[in-house]
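Heads up: the structure comes next, in structure tokens.
Only one protein chain is missing from this complex, and each of the others stays in its spot.
Showing chain A:
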Amino acid sequence: MGFNQLDPLLHSQLRLAVMSLLISVETADFVYIKEQTESTAGNLSVQLDKLSTAGYIEITKQFEGKKPKTTCKITQKGVDAFDTYVKEIQQYLKP
């Protein structure tokens, strides 16, 4: 299998990091994801939007007092895509 056939949405450093984080938890907020992935707010925002548009994650925006709070959750479609990606990578890594 060619390496270029991997899901382009997941085969990107920051998006893959976000998905790996979200697959392990129920929900995580923007600040937590930003800290764990050591990314900038601007770049993370763009990548989260891409994942959300693809239906891989759900983004909820709400206010906690006056502070906006963005929460992300992986969807079933996202879990399936992640599983497929991991299987393909494993296939590639097989000797």
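One rule holds for everything that comes next: contacts are C-beta pairs under 8 Å (C-beta built on N, C-alpha and C of every residue); 3 or more make two chains touch, one makes a residue touch a chain; residues count from 1.
Just so we're on the same page, contacts and distances are computed from a predicted model.
Trainee: Pick, from "Transmembrane protein", "Stage III sporulation protein AD", "(Fe-S)-binding protein" or "SGNH/GDSL hydrolase family protein", the protein name that UniProt gives for the chain of this complex that is not shown.
Mentor: "Transmembrane protein"
Trainee: Which parts of chain A are in contact with the chain that was left out?
Mentor: Against the missing chain, chain A presents residues 3, 11-14, 16-17, 20-21, 23-29, 31-32, 36-39, 43, 64, 86, 89-90, 92-93.
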